[in-house]
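Notes for the one structure printed next.
Selected chains from the complex are presented in situ; the others are not included.
Chain lettering (A and B) follows the sequence in which the chains are written, and residue indices restart at 1 in each chain.
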Amino acid sequence: MLEELKATVLAANLELPRAGLVTLTWGNASGQDRETGLVVIKPSGVPYDAMTVEDMVVVDSEGRVVEGERRPSTDTPTHLALYRGLPGVSGVVHTHSTWATAWAQARRSIPVFGTTHADLCPGDVPVTDPLTPEDVLSGYEFATGSKIISIVAGRSPQEVPAVLVNGHGPFCWGSSAADAVVTAITLESVAKMAWLTVALDPAAVPLPEHIVARHFTRKHGSGAYYGQP
Amino acid sequence: MLEELKATVLAANLELPRAGLVTLTWGNASGQDRETGLVVIKPSGVPYDAMTVEDMVVVDSEGRVVEGERRPSTDTPTHLALYRGLPGVSGVVHTHSTWATAWAQARRSIPVFGTTHADLCPGDVPVTDPLTPEDVLSGYEFATGSKIISIVAGRSPQEVPAVLVNGHGPFCWGSSAADAVVTAITLESVAKMAWLTVALDPAAVPLPEHIVARHFTRKHGSGAYYGQP
């Protein structure tokens, strides 16, 4: 079942180490089938160089395995929480990519210092509140998803395509698994350049609003004119 | 038409990700035909690994497509402004290369800290003034070109072969698209070493003028003795 989705989710997972976002097995990509709501996700702790379409796991919205021989990613409850809470999202990627994780560990949101960031989204990449002991006990991975959704609240997942989990690392999303990978690659580049910017000038100021708006709408929304028609 | 120029512009574009200057589709190279004034430029948002000579777009000095199936780079008006305003320039490259962009985001010019920089140019790599809301409304990409030209003013494009656009990234040029790529590679290396220098010593001083002059004239001008005759 869902053979095409499995192939794209596998391809998205394999792109993560190739793009330098994942070391060892520290990352996962998933994609949702819009019709059935079923989610295809990476298996837990399987080396990337041996991963095949058969290793992909199909789970329902409660996390029950519908198809597949493998145990799904331990982060599956977080992915499912995001599909439930973020309308229009059909792909999710989680990594411990170096520079984005440094911001997450320093518990700082990434300000919009330049047009590369504005091409991705018009505001800060926010960092979640820390999980309380009660959050951890109540279901650690699901609570992580809830924290992410609560910080997006009031904005669309297109305006906030990624969030840094406090002391952990980034979760990214998009209209497909491949699109979420593009978000993850962009975020890591933005995180590195923002780090270098504040190291060069701790008082660096964000890009003015009129330039942010121009860049974001050049690539997103009905007036976009970037790319091919 | 312009088959040879198209091949060199394609090669220049493909060199950008290979040299680590471009992530995803964030960069573009163009070349101008000196006889006709026509410009060959990269298409907008097309992945590098699938790009062919047929994707190259030929535009006239007003940005009208003269040949090609693709929509040209959204930065085309900036390229055209540079060809018009910078005498002797027949190649332009734009990237969001990491270290040069960090300086652009911190809104600082890059001082001449060493001979690697002096081999490229004898003065700071300047950063433009920020675009005003009026600039953005009047034609964002063209206004970007005007800001670049106004900061070069009074010096030759050989003395100032690259400019950092405020909060955005570098534009580089040369006597051909290939030459502009060499400028872009050199600038990124210079930007990284300058960043590391000021981090090691925030009060680092520029290279003395007599050494700057010697290095620049070793590679440029009638007394140059670097390379093969």
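Methods note: a residue touches a chain if its C-beta (ideal position, glycine included) is under 8 Å from a C-beta of that chain, and two chains touch if they have at least 3 such contacts.
Note that the coordinates shown come from a computational prediction; the quantities given were computed from them, not determined experimentally.
Shown here are 2 copies of a single protein sequence; counted across the entire complex in this file, the number of copies is 4.
Heads up, the rule we're going with is that only the chains that are shown with their structure count from here on.
The rotation relating chain A to chain B, fitted on Cα atoms, amounts to 90°, rounded to the nearest 5.
If you average the CA atoms of chain A and of chain B, the two centres end up 32 Å from each other. Chain A makes touch with chain B in their complex at residues 113-116, 119, 182, 185-186, 189, 192-194, 196-197, 199-201, 204, 207-208, 210-211, 214, 218, 225-229.
Interface of chain B with chain A (complex): residues 23-24, 26, 43-46, 70-71, 74, 96, 98-99, 101-108, 130-131, 133, 136, 140, 167-169, 195, 198-199.
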